[in-house]
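Worksheet: one structure, shown below.
Excluded from the complex is one protein chain; the other protein chains are retained at their positions.
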Amino acid sequence: MNFEFSDEQKQLRNEARRFLEAKCPPAAVRQVLEGSEPFDRALWKGLGEMGFLGVVIPEEHGGLGLGYLELCVVAEELGRVIAPVPFGSSVFLATEFILAAGSEAQKAKWLPKLAAGEAIGTFAFAEGAGAVTPRTIKLQASGGALTGVKIPVADGDVADFAIVAARTAPGNDERGVSLFIVELNGPGVTREVVETIDPTRSHARISFAGAAAEPLGAAGEGWSIINGVFDRAAVLTAFEQVGGADRALEMARDYALERVAFGRPIGSFQAVKHMLADMYVSATLARSNCYYGAWALSTGSSELGEAAATARVSATQAFQHCSKNNIQTHGGMGFTWAFDCHLYYRRSNLLALNLGSLSVWEDRLIERLRAKNVA
Amino acid sequence: MNFEFSDEQKQLRNEARRFLEAKCPPAAVRQVLEGSEPFDRALWKGLGEMGFLGVVIPEEHGGLGLGYLELCVVAEELGRVIAPVPFGSSVFLATEFILAAGSEAQKAKWLPKLAAGEAIGTFAFAEGAGAVTPRTIKLQASGGALTGVKIPVADGDVADFAIVAARTAPGNDERGVSLFIVELNGPGVTREVVETIDPTRSHARISFAGAAAEPLGAAGEGWSIINGVFDRAAVLTAFEQVGGADRALEMARDYALERVAFGRPIGSFQAVKHMLADMYVSATLARSNCYYGAWALSTGSSELGEAAATARVSATQAFQHCSKNNIQTHGGMGFTWAFDCHLYYRRSNLLALNLGSLSVWEDRLIERLRAKNVA
Amino acid sequence: MNFDDTPEEAAFRQEVRTWIQANAPHHLKEALSNAGFGSGPTGIDTMAEAKAWQKKKAEAGWACLHWPKEYGGRGATPIERVIWGQEEGVYSTLGGSFIIGHGMCGPTVMAFASEEQKRRYLPPLAAGEEVWCQLFSEPAGGSDLAGLRTKAEPAKDGSGDWIINGQKIWTSGAHYSDFGILITRTDPTVPKHKGLTMFFLDMRSPGVEIRPIKQVNGQSGFNEVYFTDVRIPDSQRLGAVGGGWQVSLTTLMNERLSIGAGMSTGFPELLDLCCRIETANGLAVDDPAVRSKLATWAVRQSGLKYTGFRAISALSRGEIPGPENSIGKLVAGATMQDIAALALDLQAESGVINDPEISAANARFQAMLLRSPATRVEGGTDEILRNIIAERVLGLPADIRVDKDVPFNQIPTSGARA
Partner (left out) sequence: MNFDDTPEEAAFRQEVRTWIQANAPHHLKEALSNAGFGSGPTGIDTMAEAKAWQKKKAEAGWACLHWPKEYGGRGATPIERVIWGQEEGVYSTLGGSFIIGHGMCGPTVMAFASEEQKRRYLPPLAAGEEVWCQLFSEPAGGSDLAGLRTKAEPAKDGSGDWIINGQKIWTSGAHYSDFGILITRTDPTVPKHKGLTMFFLDMRSPGVEIRPIKQVNGQSGFNEVYFTDVRIPDSQRLGAVGGGWQVSLTTLMNERLSIGAGMSTGFPELLDLCCRIETANGLAVDDPAVRSKLATWAVRQSGLKYTGFRAISALSRGEIPGPENSIGKLVAGATMQDIAALALDLQAESGVINDPEISAANARFQAMLLRSPATRVEGGTDEILRNIIAERVLGLPADIRVDKDVPFNQIPTSGARA
C-alpha cells in the first residue's frame, strides 16, 4: 500500500509552495480585496508560466500532461494561500468539461489557451437562489443561440468563455439539459459584477439575449456530463479547502502560542487547546478523505462518486470549522479587517457553496453509499 | 407577568421533594434495578396516599382537583429521583385519556382507582420498531374484541388496564384508528416482560387474542385524541426530564468539586468547567421551555401544540446531554455499575423514546411553527 | 403562571403605549425593522434621529427610566423599565449608541462622582445630548482586562492633575462620544488588580486620538484610542487611587446583562426564509433534512425568550433575576453563526451573493455570517462566558492564576504584535 503522494509529487508541492509564498502573500490577496482588479493578473500569468493551469492537459494541447494527483497537490497549495485567481472555474470546471465532452476541434481551440492562461473559462449553472436541479435550468437554447440569465457565475465577469447549462427540450427533466460553449465577449452577452461574501473571488450575473452558442457534448447529455465533471471538481476543490483548513489551523496555533493573557500564552488554556485539537481532528479526517478522493480520481475508480462526495463533505466541514475557530482563537483581533483571519473565513464559506452546497453533497454521499450497501 | 410557579406550588414542590428524598433514595431505584420487583410498590402506595397520583383528577373522583401546574411540579420531582414507578403510564397517559375521552361511567369507574394507586393504567400504542403512524396501527378491533400484538408497552406487565389504539376500519389512515379500554387480567390477554435499556421501568409485549374491549371516545377519533393527550403528556414528561437533567448536572458538579487530579479539583480544569457550563445552558433552556409548556397546558392555550413540542424537544436534548456528560465528568467511576450515573443515563434514553422519539417531535415542532408562520 | 400585567403594570403600560403612539418617529419604522445583524438602517442619519428621539423622551420623562429624577430619569421600577422597552419596540434600536453611556458609564458616575458632577453630567447623558464611551480594553489585554497598561502619572507641575499615556481598543462609539470613562494603571509595582485607577475625561482633550477599527463586515463600530500626555484633573477621578478594579466591576456588572438581553439568534428570520425558498425536496420548511436542523435552533430561540420572561418575572416580584440570563450571548452568538451557514447553504450557489438588492432575504444572512464572529467575542468571549457560568453559577474553582500576587511589571507578556 502506498496511500501517500510520491516523492516527485512532494517535490512539485514544494515548488508550488515556494512559488506561491513568493507570489501570493496575504498582501496580494488584500490587493484584490481592496483594489479594483477582479483578480491577481500577475499571479495568473505566473501560474500559466509554471504550467499549473495545464497540469492534466495533454502535452499536445500545451499542457504538462501530468495526472490528477499532481493537480491535487497544486490545488492544495492554492487553497493554503487562498489565491485570488479564477483557478477553480477555469481549471477544475471549464478545462474538465472540455476534456470530458469537447470535440477534437474544441480541444484544439481551447486547451492550449487554458493551459497558458490566455483564456479564462467558467461554468454557468445556477439561475438564482436554491439548489440547482434539472427543473431549475430554464435558460433556453434554440437555433444555436441562448436566451436567459445565469446568476451567480464564478469569475463570470473576467472569463473569456463559459460552459453553459441550457434547456434544449421542454419539461423539467434532465434529458432536456444540454451544454454549450459561449464566448462571453461576443454580442448578446451582458455581464454585471455581483458583490459576494468573498470579494477576492469575483462573480457575475450573465444575461444572454440570443448569444451565439456552440454545443458541447451530445444534446440531452448535459446533466450526466455535469455530474461527472462535478465529481472531479469536488475532489480538486476539496484539496483547495483542506489547504485552507490547514493554514487556518496553523494561524490559530501560532497566535495561541504567541498571545499572552493572564500571564500565560492563551494556548495553555484547555478551552483553546481543545478547540485547536478539534480543528486538527477535522482537518486530519478531511485530508485522509481527500486522499481517498485523489486515489479514486487518479485511477478512474468506479468509487469516484462516493469518494468525491466524501472528500467534498469532509473538506467543506473542516475548512468552515477551522476558519471559524481561527477567528475565535484570535479573539477581538480575529474579526478586524486588518488581520487575515476573515480572508479564510470568507473563502471557506464561498467554497462551501461554489460547487453546490454542503447539504446537496451530503445527500449525494448517502445516495451513493445506499446504492453500494444495497448492492 | 408572573412566569414562575406560585408560592403554593413551590410549597408543594418542597413537600414532594422531602417525601421523595425519604422514600426514593438511589438505593430504592437500585432495588428495582437489581431485584425481582418490577416497580417500587411501597413508593407507589405512598404516592397515592400523598395524592400525587390524582393531582388533576377532580375531587368528586377522588383526586386533589388541582391544576396542571401542580402536576408539573410533581413530575419534575419524580424525574429528579428517577422514581421506579409506573407514573408516566398511569398518570400522564391513562388518566389523561380517560379525562379527555372517557364517558361519565368510565370516569367514575377508573379515576378513583387511578387516584388512589389501586389501579395502574397504561397506553398500548407501538407494534414494533419504527415511528408509530396511523399506518402502523394494525391491531384489529371488531365486535368488542381485540386481536393483535402491542410491543413495547411501558408498564404493560404491571398495569391493570390499558388504553389500546386499534384499527376499526380497513386502510391506513387515521380515521380508522379508535381507542379501547382493556382489562389486562382478563381472558385473551397474554403478557411477557421485555428487557429494556432501563430495567428500573418495566415494559412488556402484550398479545390480544379476542380480548374484551370497551370503546373509549368515538370510533375513528382515536388518532386525534392521541395527539391531544400526547401534547399534554409531552409537557409533563418534559418536566420529568428536566428534573433528571438538573440532578445529573448537580451530580457532575459535586464530583468535579470533590475529585482531585494533578493536585487540583478536576472542576478547576477548563475542559470540565466548560462541559458543565454547557450542561447548565441546556438544562436552563429546557427549564424555560418547560415553563412555556406548563403555561400553555394550564391555560388551555391554543399554543399548546407548539409549546409541548418545544418543551419535549428541549428537555429530551437536555436530559440526554446532561446524563451523558455526567458520566464523562465521573471518568472511569462514571461507567461502573456501583455509581449512580448510569441510572440517569438509562432513564434519559428511555424517556427520549417512551412518548415517540426526538426526531418525531422535532418534525412536529417545525410543522406547528410553519403553520403559525404561514398564518 | 401567566403573562399578564398586574393592574399597576397594565396602567403603566397603557400610559407608555399612548405616549409612544403619539410621539414615536413612525416614519422610521420600516427602515428600523429591516436593519439588524450588523447592517444598520438604510437612508437614515441614525445619530441625528437617535438624538432627536432620546431628547423627546427625556423632555417627557421617558429617558433612563430607572435613574433618579434629579439626574434626568424617572425613578421607575425595574419592571417598568422592561415594560417601556417592550412598548418602545423597534424604536429602541435607535438608542444603540446610548447603551454604553446609559447602561455602564452613567451608573459608574452615579456611584462614584461628586454630587455636583452628577448634576452636571447625568441629565445631558440621559437626554442623549452628550454621548459617553467606555475606555477599558487594551491591545495586550483582551479577555484579561486587568492586564491593562495605559499609564496615569501625577503631573510634574504639582497641579494634582494626571497625565495619561497609552492605548485603548474596542472602544464602541469613541468617534461620536463627548466623554468617556477610562481605567488606567497608576502603580505597576503591585499585583495587577491593585494598581488601577478610574477617571472620566472629555474625549476632545488634547492628546486623544481616535482611529476606527474596520471589522470583517466592513463596518467600524469600534475604535482604537491613543493617549499622548493627556491631562485629566484629579477631580475627575472615580473612586480611590488604586481602587479602579472595584469601580470597573460596577461598570462591567451591567455590561453583560445589557448585551445579553434580547439577543437575536436569527431563527425567526430563518424560519421565514424556509417558508419561501425551495430545496431539491420542495419548500425548505417541508424538507425533513431542513426540519431536523431547525428544531434545535427553534428550542434555543424559545428557551432564551422564556428565560428572559423568567428574569422579568423576578423583577416584577421585586426580586433580582437569577444567573440564567448569563447564557444569552453564549447561545445566541453560536446559534446565529450556524443559522447563517444553513441559510446560505439553502440558497446554494446564490448564497455567496452579498448584495441586498439581489440576495434572498436582502442579504440578511450574509450580514449575519460576517457579523456573528464578533458576537462570539465582544463583551466576553464564549470561553470567558463559560468560565463565568462555571464559576459564578455552578461554584467551580477559578482557573489557576499564574499572575496572581505577582507585581504587574513582572508578568510575562506577548510579543510586540498587537
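Letters A, B and C mark the chains as written, and numbering starts fresh at 1 in each.
Throughout what follows, a contact is a pair of C-beta atoms (placed from the backbone, for glycine too) under 8 Å apart; a residue touches a chain by one contact, two chains touch by 3 or more.
Values in this document were obtained by computation on a predicted structure and should not be read as measured data.
> I'd like the shown chains that the missing chain touches, ordered by label.
Taken over the complete structure, the missing chain's partners among displayed chains are A, B, C.
> Which is it among A:31, A:106 or A:284 that touches the chain not included here?
A:284
> So one chain is hidden, and I want to know which residue out of B:31, B:301 or B:359 touches that hidden chain in the complete assembly.
If we include the chain that is not displayed, B:359 is the one touching it.
> Given that one chain is not shown, which residue among A:150, A:201, A:264 or A:347 touches it?
Residue touching the chain left out of view: A:264.
> On chain C, where is the contact patch with the chain that was removed from view?
With respect to the unshown chain, the touching residues of chain C are 281, 287-293, 400, 402.
> Just checking the interface: what residues of chain B touch the absent partner chain?
Contact residues on chain B toward the absent chain are 125-126, 128-133, 151-152, 194-198, 203, 205, 258-264, 269, 271-272, 320, 324, 327-328, 331-338, 342, 345, 349-350, 352-354, 356-360, 363.
> So that we can see where the missing chain sits, which residues of chain A does it touch?
Against the left-out chain, chain A lists 1-6, 69, 249, 253, 256-257, 264-265, 267-268, 270, 272-274, 276-278, 280-281, 284-286, 288-289, 291-292, 294-295, 298-299, 310, 313-314, 317, 359, 361-363, 365-367, 369-370, 373-374.
Definition applied: only the chains that are shown with their structure count from here on.
> Could you grab the centroid distance between chain A and chain B? Build each centroid from C-alpha atoms only and quote it in angstrom.
One centre to the other, that is 51 Å.
> Give, as an integer number of Å, the spacing between the C-alpha centres of chain C and chain A.
39
> If a residue has to touch 2 or more other chains to count, which residues of chain A qualify?
In chain A, the residues touching two or more other chains are 269, 271.
> For chain C, which residues are shared contacts with two or more other chains?
383, 386-387, 399
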